[in-house]
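What follows is a single structure, and I will ask about it in a moment.
The other protein chains are all here in position, but one chain of the complex has been omitted.
First chain written, first letter: the chains are A, B and C, and each begins at residue 1.
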Amino acid sequence: MNDVLVPALTPAARVAGAMKGFAQEIGALSAFRMESCIHCGICAEACHYYIATEDPQYTPIWKIEPFKQAYKREASALAPLYRLFGFKREVTADQLTQWQHLLFDSCNMCGRCSLICPMGIDVAELIEQSRHAMFEAGLAPKELYDKAAHQQLTGQPEASAEPYRDQLLAIGLKFDVPVPMDQPDVDIMLCVPRTDIEHYPTAVAALARVMQYLRCSCTFRSDGLVAENYGYYAGGKDWQRDISLRLIDQAIECHAKILLIPECGHAYTALRWEAADLYGRALPFKVLSVTEFLGEELKAGRLKLGPSTLGTATFQDPCELRRKGGVNEAPRALMKAMKVDLRELENHGGFSFCCGGGGGVLDIEQAKPLRYRTVEVKLREIDATGAQTLMTSCSDCRRTFDDAQAHFSWDKRPQSLLELVADNLLGSNRSDSGATP
Amino acid sequence: MPHDSDLNVGEMLRRHGVGRRAFIKFCTATVSALALPPWMGPAMADQLREARRPSVIYLSFQECTGCFESFTRSFAPTIENLIFNVVSLDYDDTLMAASGDAAESALAQAMQQNFGKYVLIVDGSIPTGAGGACCTAGGRSAVDSLREAAKGAAVIICVGTCSAFGGIPFANPNPTEAWPVSAIIGDKPLINVSGCPPVPEVITGTLLQYVTTGRLPDLDEQRRPKAFFGNTIHDRCYRRPFYDEGKFAKSFDDEGARNGWCLYELGCKGPTTYNACATLKWNGGTSFPIESGHGCISCSEPGFWDKGSLYAPLATAEWGKAGDNSPVRTLELGAAAAAAGGVIGVGSAGLGRWRQHRREHPIGNPPEDE
Amino acid sequence: MDLLSFSRGLGLKVAIAIFCMGVAWRILAFVLLKIRRDFNKPRESILKYSIGGLITTMARSWPHREFIGRTGPGEALGYSYHLGLFAVVLLFTPHILFLGSLFGFTWPGLPSSVITIISVLTLTLFLAVLFRRVTNPVMRMLSNFDDYFSWFVTMLVLVTGLAATAHVGAPYETLLAIHILSVDLLLIWFPFGKLMHAFYIMPSRAINGALLARKGATS
Partner (left out) sequence: MSRLRDIPIHVEPSAQIEPPARAGGLGGGVTAILSEAAGLLEKLADGGKPALIDLRSLPMSPRDRAALQGALGEGEVRVTLNADGISTLYETAIAGLWWVEHRNGQGDLIAELLEITRFPLILDSAPDEIATSAAALRALVHAGSTAHMAGEEHATRQ
């Protein structure tokens, strides 16, 4: 498919687009949040971009300054006065262009700033809303915009050598694990991050094996294979809806009761917490992250796990799953069951630092140098635990750490929690478990 | 009782058998009472003895004679006889034996004889209502008498809040359209000795200070001598430690009041009142209002009668008409204002939504085919 | 009609009216904007996440363990001058009487000498806060007219109050009038600046806390 160029808009059109985006996002809640900010600057102290660079421009609430300007001039109590006396300047095209770096390159939407604000403002959500305006202004980063456009049209963020459906079946064969495809009537509908199909086939195999072990009636759907949602990253709300609709329609078609989100952070947020709102009504099925699902299976006793041979390990809680998503106990319950010697990070659980790759930043080329500076914060923290292995349950985190490992020739590589579970299934009907990663 | 006015003070004192040492003692005591520097005592004594005995004219207008009572009650120094020897009181319709035409001619003669040199003491406010008819003496209104007397006065000493600031006659609704002296005579040096009545020693002290130094004492913006009106009652109140410790009487007979605690919560206006009550005290240093258990009512301040209840604490809002600032009134005000604000708020929200709508569906450029 | 009677009479009435009107206006102006309905299934029951919201309201008053190292000094400074202000305004006997005359009930206060000490301390903290806002690069970048003017208006009340108790510079009645006029100014400016955060802080924490708790997310 041809590349869709990011529309070259005139400055006026850019501003109009941004204002349209902001207007769509202004509501009682976002207005209340922007009204409550007292400019205390504490949110910077939570943001790994500010911590790594000490550069004031990365203060989270500063990233939504254009949104505040738009709101104050358009819909606030004193809007007429703001406009008349120019207390708040109109948003300009140059300003928007300058803010692209702040809203995309230097923000993973990880939500850590929302935990520290003394006024309780959910800064991360304001940033997500501001991205929508940037998208409408044609200022979404090219890499994200193209993938979002491509995924909205074809279902895949970028073209692939072979259709993902065939690659998936090939993985099944290679790892000798059943990969149910397009079954008509199942309990669970599966999907995978296209990152796993291309980079981590073992994770796909692990998912299939676990499902086989649990004897779940489940299936992949060739028209709804990809878990990622580049509309969410680029801020294109309509595209995000269309991309989610693919999965929703397929789940409805195969009468699934559960739509299982694989080890992918933003996919969970996009499906679990935002798809229904974009869809306009409640989803007729449950949306579970695979980690969450395995946690439930473990608790229910259906999933039995043996002790893993892993040495000491530390766990990176994916921001979208843990801090923003609420998948809290499952990962540690699974690791405990596998007798993993867990060494917690200094900032762990809901307060853990972001790996720096989320929110689409991993795909933005110009964000690379800054990303490497921020991921150092995380790497130092991981080394400080003295654990031999780093585990996580999100493929974007995994890719970020791999990329950092290559860049810094770091002595560790990220290990997927799902794969570890797949390798330690107790009494699996196949004693020779699949090829270890 | 015309005195031989060309005798100086010293000769006059000797005529009355008052020795030099007694006079030095009197001056030392006066200086101490006036809180003036002690070395002024002997200096005052020598200076006074050579001074010409100034002529004093005491005119009473719309007043209750409370100030004159206070004037003659002055205890320290033993003033009553000495003041009449030091100063030749040429006219005082309360004290003088003469009356009717004799009194008026005495007044005219005194004014004519000492034209430009006599001290004019005025007591009481000057009513201008009904052409000054509200206060007349011998067919002449107070306003005319004052204007005429003021022409030849070297200085005018307004004794009492009535002459100084209008006092109670001046209070709302002021039926007689009473005015303070300063509102009628503008071109003469004037000293206000306010108080209702003023402390006796303050009147005599101010008079003596002028007589001995021949100049106006240091005056504050209200033209009151700073020697007596320089500090607030609150700053000189012996109960101040209780104010600082937060010990307040809550009612006039509760444990706090009996222990002599601060009367701030019972409406004491000490903090905004400048006078010497707390130091000189009344009745020869016996006591003063606060010491007797009642809050200061700020009688030496302008408009003290119109500042609302004497028992509403100084800090209450409005400090105005009693009951006007009751919580109910505050609630009504707040609710009405909030309602108005609400209406504007609804308008703002409506306007905000409308502008949002216009921004979401911009007219003009065709909607992109999304 | 001298200055004190005006500041405490008409002036105060106008100030209270503008204050109430302004607050109602500002709150309704955003409360009545679009409220988007959530269709996603909450992780907790409405009761549970409402309680979660209340917990956040208290919890957010103290920095989390992970943040205290970085935000401790800043928040401590902010807290101390707020506490100083509350102590002076709510526990100084004349203030209690003033508020009592407005609202009808009074309560015991601290001794006046203690309050004077506290207000001098609060004054220095105020200056420290301004120094921090001007020197801290993040705060300096974020600050606008509203931040500095709101600080100034609150500071003015404190300074004039101290001047009034110290009887310095002018007769007490004038100082008291200036002090109450500065309170009137504060009341008038209150709804149009950041001081509105006094009304926003608890509901904001509660609502945002509840929305996070609804997802079972960390808050």
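Assorted remarks:
We take it that a residue touches a chain if its C-beta (ideal position, glycine included) is under 8 Å from a C-beta of that chain, and two chains touch if they have at least 3 such contacts.
All values derive from a computational prediction rather than experimental measurement.
Hidden chain, full complex: it touches shown chains B. Note that of B:G214, B:G284, B:P327 or B:G350, the residue touching the chain absent from this view is B:G284.
When the whole complex is considered, the residue among B:A35, B:L95 or B:A108 that touches the unshown chain is B:A35. Chain B residues in contact with the hidden partner, per the touch definition given at the top, are 18-22, 24-26, 28-29, 31-32, 35, 38-39, 41-42, 75-78, 238, 241, 260, 284, 286-287, 291.
By our rule, only the chains that are shown with their structure count from here on.
If the chains shown are joined wherever they touch, the resulting network links each chain directly to all the rest. Averaging C-alpha coordinates per chain and comparing to chain A, the farthest chain turns out to be B. Put simply, the chain closest to the centre of the protein, by Cα centroids, is C. A separation of 79 Å divides the Cα centre of chain A from that of chain B.
Per-chain CA centroids place chain A at a distance of 38 Å from chain C. Within chain C, residues 25-26, 29-34 each touch two or more of the remaining chains. Touching two or more other chains at once are residues 345, 348-349, 352-353, 356 of chain B. Contacts from chain B toward chain C in the complex involve residues 220-221, 232, 234-235, 243-248, 264-265, 271-272, 274, 301-303, 307, 312-320, 325-327, 330, 333-342, 344-346, 348-350, 352-353, 356. Interface of chain B with chain A (complex): residues 345, 348-349, 351-353, 355-357, 359-360, 362, 365, 370. Within the complex, the chain A residues that touch chain B are 13, 16, 19-20, 22-24, 26, 74-80, 238.
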